[in-house]
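Report on one structure; see the data block that follows.
All protein chains but one are shown at their positions in the complex.
Per-chain numbering from 1; labels A and B assigned in written order.
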Amino acid sequence: MTTGGPPLLRGTGLAKIYGNLVALDDTDFSVDPGEVRALIGSNGAGKSTLIKILTGAVMPTRGSVEISGEIAPLGDPSEMIRRGVACIYQHSNLAPAMSALDNIYLGRQPTRRFGFVDTRRQRLKAEELLAHHGIDIDLDARVGTLPTVKQKEVEILKALALDARVILMDEPTGWLAGADVVRLHDTIRMLKARGVGIVYISHVLDEIFAVCDTVTIMRDGRVVAESAVAEIDRPRLVHLMVGEKLARESADAALHQRRPRGTGAVRLSARGLGKSGVFADVSFDLHAGEIFCLTGLIGSRRTELVRTLFGSDRFDSGMLEIDGRRVAPRTPLDGMSLGIGFVPEDRHREGLMLDMNVTENLAMATLGRHCRGPFLSRSGMVRAGRKAIEDLSVQPRDGSKVVRLLSGGNQQKVLVGKWLSRSPRILILDEPTVGVDVGAKAEIYAILRREREQGAAILIVSSDLEEVMTVADRIGVMVSGRLAAVHDAGTAAMADIVREIGGGSA
Amino acid sequence: MSERGLSLPAALSGHVVQNALPVAVAVIIAIFALTEPAFLSTDNLVGIARQVAIIGIMAVCMTFVIMTGGVDLSVGPVLALAGLAAFYSLDAGFPLPVVILAGLSVGAVVGLANGLIVAFLQLPPIIVTLAMLSMVRGTALIVGGPEQHLIRNEPGYSFIGTGSMMGLPVSVYIFAAVAVFMILVQRRTPLGLLVAAIGDNERAARLSGHRTRLTKTLVYVICGLGAALAGIIQSSQVHTALATYGPFGTELDVIAAVVLGGTSIMGGNGSIARTLLGVFFLGILNNGMNILNVPIDIQLIAKGAIIVAALAIAARRG
Partner (left out) sequence: MRSASAALALFFAATILLFSLSAPRFASASTVENLMSGFSFVAILAMGQAFPILVRGIDLSIGAIVGLVGMIVFDLSLILHVPGYLILPLALFAGALAGALNGVLVVHLRLQPFIATLATLAAYRGLTYAISGRQLVPGLTTTPIRDPWLTGIETYFDVGRWLGLSRLVNMPWVPLSFVIMLAVFAVLQVLLTSTRFGRDIYATGGNHEAARLAGIRVNGVIITAYALAGLCAAIAALIMVARFTTATEALGAGMELTAIAAAVIGGVSLAGGVGAMFGPALGAFLLGAILIGLTLQGVPQFVQQIITGAILLAAVGYDRLLSVRRQRRLSAPSTAAT
């Protein structure tokens, strides 16, 4: 596969540090012409950061990038595009009100004199592109009105239209159904034959064995292994991905004794829960004293599901019972009065008041408790805050610290602490350890286990298999808005779960 | 709100920014005092306090709105309409408390309308209150016409704006009372914390079980009440109610005072006590420039430049 000469794209000594969090730590990475390189690792392993540095979206703290042996300027997307580096991002990068045609050529429409867009040439080129790749899209449709799958295709076309020499794909199949995935893989093989270098990020191991030549495995911001796909087998790959630690952690977890169905008392019972066009027919029980993990691909609608349990969104079919009583929470306040606590996925956007201090954030869900008449008892808040900071060992132990200045792990502890102060009977956590360092992860797991021992029912949404295998008593796998399988964690095989996540079961 | 520990260089620059306003107030006082000794006379200082009372009350009451990430451009005409409401109630022979209530109710109603539309229909505050500005001004002109309405022989009402106790104008006492009350609300009640929380992260506040929409509505009502109270004081001070009081630009002065006080226009951070500093900074600036006979046009330009500078510093910090 590899030819002589310098690699098409090479990053050397790349590092990115956000405050206290090392997202990427002195990483080397390269792709050759005609190579399809898989990039895999758990969430927070540094894949996305690496990709963003290579596309110029993020300025690295250290390191350099070369394209065909030439040093490329960093932190400037247009320079990278000019040098033939394209990217299909995980999140949509389209202008919803513009036509598919204009989105494909975003920022690079062919022009005639005086900057007039040569619409005829643009359309001809696009139609040629569509025909070439056998993709069928209404070029005049506004992208915002297209279904998500089609939007993804527009993004792929956008990269193809660049005549890119390197295409980075960050979970390109996250929203695609089986047949579409096959078609994408055909496209990738065709590109490869033309000498394009491809970096392919995916959690779905089947895809990696299907289409990739080489694989780079990352963990905790570092490259831990590189190999040809032909020379590696699935168990070895999983092992490298989640690390030696998993074995240890699972052993630890076994010591903690997995307790599927906890005390046996059903706290929350969902029967045929659905939300039109989002998820459908989800049934499960959540018991007191257990940790139930929902795993699945990004876009498998786990977040949307748990939000309806708490009341920040509404389900529109099926039945929800809490402590045997039929309920339909309509607002977060409803969910809270049912004894539910909810730690949302994105702590910056939905969880914390970043410019307020630790004490205030901890008190945010219990303000009523700190009131004396119409007045707020600051001293009461500070006392409660101090206790929570001790219990959760938030660093630094200073309630007047602004939350923005804490590390990701400590921010997450504050967020969890906000809900623990209500002693919730049901605690829902959505991706509780994204962007959290290893030490803080372990502490958060310990906190969750402690709550479980005290009889709380805990529901965790997680894409991080290591995490799932570490803390879960039971595991549910969601695929495309459905609960595809539920396992007892003690008896579940990692390989089965990995296959089910990719929709490969049944 | 409380002390915020930072690394040393960050702490230093943070303190410079934090204390820029008090320093600036001190500097301009020194400059004016040196160039024009009359500036420091008791009469002039009392005069400054009296002059800033009206804008000050509005700024104090607008601080919460801006802290939630909103803005209220409709305060000028509310001021005018409240004065007219008070005038007509006086004219109809109602007792003083009813008159004041009538004036305040104008602010409450307009504020409620602003708040409901912003919070529940989720329309952009700037457009909503811009539309309201036009509508309330139109209403004021319909109610009051273009002519002045003289308020005569109403000693009780006139006392609000022109009376004095122990050498200080009554309006200054009212300003002080409103300021103290609002500082108390901010520091000692859950509302104060909630307002900051909404501005910082509205979704998180909602997910923490707070009635964010109700709070946002309330905040606009408070702002309207402040503008109405200012209108009552002004009409009493000049013995006149007029539909065109609080001309275009009034809201700019109010917003400027709040923003100069360090309240983030993006919402979140903010302090009513610091808004007071902003109010006095602008008041002293106005007064000093008047004493020094700086022409009105230069004053306008200077004000615009100062606001831009203050905001640019704030943006750099964020």
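Operating definition for what follows: contacts are C-beta pairs under 8 Å (C-beta built on N, C-alpha and C of every residue); 3 or more make two chains touch, one makes a residue touch a chain.
What you see is a predicted model, and the numbers here were worked out from it, not measured in a lab.
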Wait, the hidden chain, what does it touch out of the ones we have here?
A, B
Have a look at A:S64, A:T111, A:S283 or A:Q454 and name the one touching the chain we're not showing.
A:T111
Considering the whole complex, which of B:V23, B:L150 or B:I298 touches the chain not shown?
B:I298
Which of A:I17, A:A57, A:C371 or A:A442 contacts the chain that the document leaves out
A:A57
Which parts of subunit B face the unshown chain closely enough to count as touching?
71, 117, 121-124, 126-128, 130-135, 137-139, 141-142, 248-249, 252, 255-256, 259, 265-266, 295-305, 307-308, 311-312, 315
Pick out the residues on subunit A that sit against the missing chain.
55, 57, 77-79, 81-82, 87, 89, 92-98, 102, 105-109, 111, 114-117, 119, 144-145, 147-149, 175, 177, 276-280, 299-301, 480-482
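Convention: only the chains that are shown with their structure count from here on.
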Centroid spacing, where centroids are CA-atom means, of subunit A and subunit B in whole angstrom
45
Partner subunit A, residues of subunit B touching it in the complex
1-6, 187-190, 192-194, 196-197, 200-201, 203-211, 268-269
Where on subunit A is subunit B touching in the complex?
310, 312, 332-333, 336, 342, 344, 349-357, 360, 363-365, 367-368, 370-371, 374-376, 378, 398, 400-402, 405, 418
